[in-house]
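Note that one protein chain is taken out, while the other chains of the complex remain in position.
Each chain gets a letter, A and B, in the order it is written, and its residues are counted from 1.
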Amino acid sequence: MTESSRDENIELMTYSEVIDVKGFVGNFDVTIRKKPRYVDLTKCTGCGICIEKCPTKVPSEWDLGLGMRKAIYKPFGQAVPNVPVIDKENCRFFTTGKCKVCQKLCPAQAINYEEEEEFIKKKFGAIIVATGFTQFDPSIYGEYGGGRFKDVITGLHLERMLDTSGPTGGHVIRPSDHREPKNIVFIQCVGSRDEQKGHPYCSRICCMYTAKQAILLKDHFPDTQSYIFYIDIRAGGKNYEEFIKRAQREYGAIYIRGRVSKIYEKGDKLIVRGVDTLVGKQVEIEADLVVLATAVVPQPDAKELAKILNIPHDQYGFYTEAHPKLQPVESVTKGIFLTGSCQFPKDIPDSVATTGAASIRACEILSKDELILDPKIASINPDVCSGCLNCLEVCPFDAIEKTEVNGKVVAQVIPTLCHGCGNCAATCRTKAANVEGFTDDQIYAQVASIFEVMRKERLIELSD
Amino acid sequence: MQIGYYPGCSLESSAKEFDLSIQAIFKELEISLKEIPDWSCCGASAAHYLNEELAMALPYRNLLKAEESGLDQILSPCPACYSHLKHVHEEVVKDSHLLERLQNLVGGEYQKKVTSKHLLDFLKKDVGFERLKSSMKISLKGLRIASYYGCLTRLPGVDIDDIENPVLMDEILEAFEGETIPWSHKTECCGASLSLTRTEIALRLTRSILESALDKGADCIVVVCPLCQSNLDTRQRDINKKYGTSYEIPILYLSQLIGLAQGLDFKKIGLDRLIISPKKLLTQKGVTLSPSP
Partner (left out) sequence: MSYLISKDIHQFRNQIISISGEDASKCIQCGKCTAGCPVSPEMDIQPNQVLRFIQINDPEPLLKCKTIWICASCQTCSVRCPEEIEIAKIMDSLRKLSLESQAPSGEERVVKFDNLFLDSIQKRGRVHELELVMRYNLTTFQPFKDAHLGPLMLSRGKLSFLGHKIKGLDQIKRIFKESKRFLRSLE
C-alpha cells in the first residue's frame, strides 16, 4: 500500500467513494466524493499526538469491539496514508462544540474542522472493482447463542486477538472474564453450506484459516487444545493438504467430523453439543472459547455499488463475471474488471492472481488509442423505428438510448456497450432493430438458398 | 370476549390443575370460555403414523363441532392438541380433496372458519399486557422463574415465537413482575412421548432440565404443556431416587402463576394438586402474603 502511495503513476484517493459512473469502456465519466478527514493530508506528519490526547473513546470497528479507538483515529496500524481521520459522530467538538484538544496540540496545525467534502469528476479508461467482502453475522443462529454469549466469537475476532499489535496484545483471552482459554472449539461452515439460515455456497477460505489459527494457538499457547468441527476439509491449493495434516500431527488439533447442534453456557464454560459422524455418536465438549468460522459475504453496499457501476451481481451480491471459466476477471460490462472476493470468496494467492489478470486486461484498454469492437452488434434503423422504446426495456446491458433523429423520437444502440445478444431484435415489432449480419431478410435469404441447393440435389421436394 | 375452549384429554385428569387455573384466570379477566360441546380426543402422537386419515379426522371433528356451535376461535392449552387442530385446518384450506374425504368420513360441512389459538399468543395479542398487568393483585417479585417451553416452538404449524429463544412466557410473567432467568434448556425435549414406554429416557432428559434450571438459580419452573409438567413434577422424586439427587423444584403451569398474581384462591388454581408443593417456596418468597402497592 505504501509503495503504491509513493508511485508517481498512481494517485491514491483514500476516504473517498465512487458515487456516479457514466459513459462506456475507454470513456468512463466518474464522480468521486472525497469525504472530509478534517486533517490536512499535506501538513500532517503522522506524529500521533492528537490520537494520544483525544479524550473520547469508542469501540473500535477494526478490532470488532474487542478494543477501543479514539474519536480521532487511524483505522488500523498500517493505514496509508499515515494520517488520522476525525469521527464526526463521536468527536466532542462536532457533537458539543467543546474540546479542540487535537487542534491545540497539533505541531503541524493540520487539524481543520471546516474541511468540506469534495466532488471530483474525472475520465477513466477502465475500472477495476476490488471492494472485497465482510463476515456473515452468526447471531441468526439461536442455537449458537444468538450473539448473546460473549465467549462465542468469530474467526476474525480470534485474528485480532492473535495480532501482537492488536487489542489484547497478542493474548488470546475469553472476552467474558479475560482468562486464558484451555479448550478451544472451532466450528466450520457457520453460515456456509446452509440452505436454511445461511448461504448455500462454500466460503473457500475457512478450512485453511481455521487450521492456521489452531497452529498459531498451539504454537503460542502450548497449554491449549483445539477441537475443530468440520463437514469436509477443503484444502485444494499448493501445500494446503499438507498444512491441514500438520495442524493435526504436529500441533495436536483434533478434527471431529460433524456439525454442532447447540452451544449453551454451564457455569463459566460453554457446552458444545456436536456429533462425530465417523463413529456415529453425539459428542459434548466443555469449551472455554468457541470460534465460529463464519461465511464470506459481499459488503453490505455491494448491490448499491453495482447499480452505480451498472454491473450485474448474483442473488448474494457477488459481482457477475462475463464468463465463469474463460473470463473470470471481467464483469459483464465492458471496461469494468473484477478482482478478489467481491466476485466470490478467494484466498490470498487467488486474489493476487486475479488482480494481476484484471490489471493487464485494464492495461489492454489503456494502451490503445482505439478499441476494436465485436462486429456482431445491434443497430436500429431510425427510418423504421416507431419510437416505442420497448427495446430499451429489454436490453440487459443498458446499451440502447433514446434519441431524436429529424425531430422523431427513436431508439439508438450504443455500440460500445452492445453484446449482440439480440434481445432488441427479437422484441422489435417493426423490424427496425437487428443484429448486424443477422437481419430477418438475411436469414430468410440464407434459408432459401439452402433449400434451393437441396432441391437441386433432389434431397427434398418443394411445392410451389 | 368469548373464545372456544378445547381442554384435551390430559386436562380432564392428570393435568386437571391446568384446566382449573385457566378457567379461573379467564373468569378473572372476564373472558368467557365456551367448551366445545362433546369434543373428542385430537389423536395426539399415536394416530398420525398408525392411521393417516384417522389422524386428520379426529381433530377435524372438533373443528366441525366448534363451528357448529358458533365458535370461530378455539383455545387449546395442550401444545400437541393446538398443533393438530391448527394443522388440519390449514391442510383442508389448501386441499379440497382432503376436505371432501374428511366430510365423508366424519360428516358435516366444515366452512373453514375456525382459528386455533395458543394460550401464550392469546394472552399477549388478544388480552394484552396492559390488561394482564391491571389484573395483578399480588406481585411475583422475588420469584426466580425458569420458563420452560419444551418443543412448543418447533411443532409443525406453530409459529408464535422465536424457535431457539422464545420469550412469550417470560414477557407474560414479567408483566406480573416475576424475575425470569435466562437458561440453557428452555426448549430441550423432556421425553414426553416416552414417559411410559421408555421411562428411563424421560428421566434422563427431565433430569437435565431440572439440573440446568437449578444451575441458573431458578426457584421454580413454569410450563404450558401437560406432558412437560407431568414429567418434571410427577417424576421428580423418581429422578431423585435414580440419580441420588435431591431436587425439590415446584413445577407450575403459567396459568397458575397468573392466578396467583391475580390473588385467586390456592385451591381454585389447583396449586394444591402439584406433587412438589409450592407452598414452602411461595411463603418463603412472601408471594401469597404481600399485596402489591
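Observations on the model:
Operating definition for what follows: a residue touches a chain if its C-beta (ideal position, glycine included) is under 8 Å from a C-beta of that chain, and two chains touch if they have at least 3 such contacts.
Computed from a predicted model, the values in this text were never measured in an experiment.
From the options A:Leu156, A:Ile231, A:Ile308 or A:Ile414, the residue with contact to the chain not on display is A:Ile231.
Set against the missing chain, the residues A:Gly267, A:Gly280 or A:Pro375 yield one that touches it, A:Gly280. For the chain missing from the display, the contacting residue among B:Ile138, B:Leu155 or B:Ile172 is B:Leu155, taking the whole complex into account. Considering the full assembly, B:Ser45 is the residue among B:Ser45, B:Gln111 or B:Ser134 that touches the omitted chain. Touch with the hidden chain on the side of subunit A covers residues 143, 189, 193-198, 231, 257-262, 273-277, 280-283.
Taking the whole complex into account, subunit B touches the unshown chain at residues 9-10, 12-17, 38-41, 43-54, 56-58, 61, 98, 105-107, 151, 154-156, 163, 188-189, 191-194, 196-199, 201, 205, 234, 272-275.
Operating definition for what follows: only the chains that are shown with their structure count from here on.
With centres taken as mean Cα positions, subunit B sits 48 Å from subunit A. On the subunit A side of its complex with subunit B, the touching residues are 141-143, 146, 148, 264-267, 271. Subunit B meets subunit A in the complex at residues 162-165, 182, 184-185, 212, 215.
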